[in-house]
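Below is one structure. I have some questions about it.
Take a look at chain A:
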Amino acid sequence: MVSSGDFKKLDKILLFDNLATNNILNDFIDSVLKAIETQVRRSSKQQGSTSGFNNTIIIGIKEGGVPLADLIRQSIKSRFKIDCEIGYIDMTLYRDDPFSIKKPIKSTELPFNIENKDVILVDDVISSGRTVRAAIDEIFDFGRPKSIRLAVFIDKGGRELPICPNFIGKKIKAGKDGMIHVDILSKEKRVDKIIKK
Partner candidate 1 sequence: MQKIIIKNGIVVDPITKTEIKRDIYIENGVMKDFSCKKTIEDVETLDVNGLVVLPGLIDMHVHLREPGFEYKENIKSGMEAAIAGGFTSICCMPNTNPPNDSKSVNSFLLNRAKSINLINLFTVGAISKDLNGSSLSNIGELKESGAVAISDDGNPVDDSSLMARALLYAKTFDLPVISHSEDIKLRGKGVMNEGVVSQRLGVVGIPAIAEEIAVARDVALAKYYDARLHIAHVSTKGSVNIIRQAKKEGVSLTCETCPHYFTLSEDSLLNYNTNAKMNPPLRTKEDVIAVKEALLDGTIDVIASDHAPHTEDEKDTTLNDAPFGIIGLQTSLPLTLKLYNEKKLTLTDVARLMSLNPAKILNLGNRGAIKNGFAGDITIVDINKKWTFTKDKIKSLSKNSPFINMDFVGLPLYVIVNANLINAN
Partner candidate 2 sequence: MGEGKKDLISINDLTKSDIYYFIETAKEFKKISLKDIKKVPTLRGKTVVNLFYEPSTRTRSSFEIAQKRLSADSLNISIPQSSVTKGESLKDTILNLESMKPDAFVIRHHESGAPYFISKITKASTINAGDGINEHPTQCLLDIMTIMEEKKDIASLKVAIIGDIYHSRVARSDIYGLSKLGAEIYLYGPYSLLPQFQYSQNVKIASSMEEAVKNADVIIMLRIQKERASYYFIPSIEEYRNFFKLTQNLLSLASKDVMVLHPGPVNRDVEIAGSIINENKTHILKQVENGVAVRMACLYILLGVQKN
């Protein structure tokens, strides 16, 4: 865990400023929406209705995926006038790294049935893929979704598992000890690379 006090000892390098971050973000959401659009069209062709809209669920991985998931949901709502169900997942209890590194547990909030749904799993940064693995495992404890697609804002490489995001905002190379910090909640959005001294 990095507490705010520790930040002072860390090197913080700005990767993308507000403008750049906004651009990546717009492209990223666009790519997700396009995919849903095709999905929606396809399902309405099949069933002759708009039921496909309702079949999509957005799940954000805590904490970084939460604002992104909210953003994607907002965009869907404004473009398709559809209120997707949204949930959040905290995969602490499903981690595979040494258990002794303890993290406080946060709530997983999936207050709906995920059986046969099309899930879009959202996180801010992907590297090894282990977080996503844990999140998928947890989702399956809640039911059997029809599909899961993965949307990640920053892919910093270094995959250790065969996991490939369906949607990526930006690929960068950060190195092993480079931590990526995404901030899209502040007025001035930014992406930083943080290197431990």
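Methods note: contacts are C-beta pairs under 8 Å (C-beta built on N, C-alpha and C of every residue); 3 or more make two chains touch, one makes a residue touch a chain; residues count from 1.
Picked so that all candidates are chains of the complex that A comes from, given by their letters.
On a predicted model such as this, the values are computed, not experimentally measured, just so you know.
Novice: So chain A is shown by itself and the numbered options are 1 or 2; which of them touches it within this complex?
Specialist: The answer is candidate 2.
Novice: Where on chain A is candidate 2 touching in the complex?
Specialist: 92-95, 99-100, 102, 104-108, 137-138, 141-143
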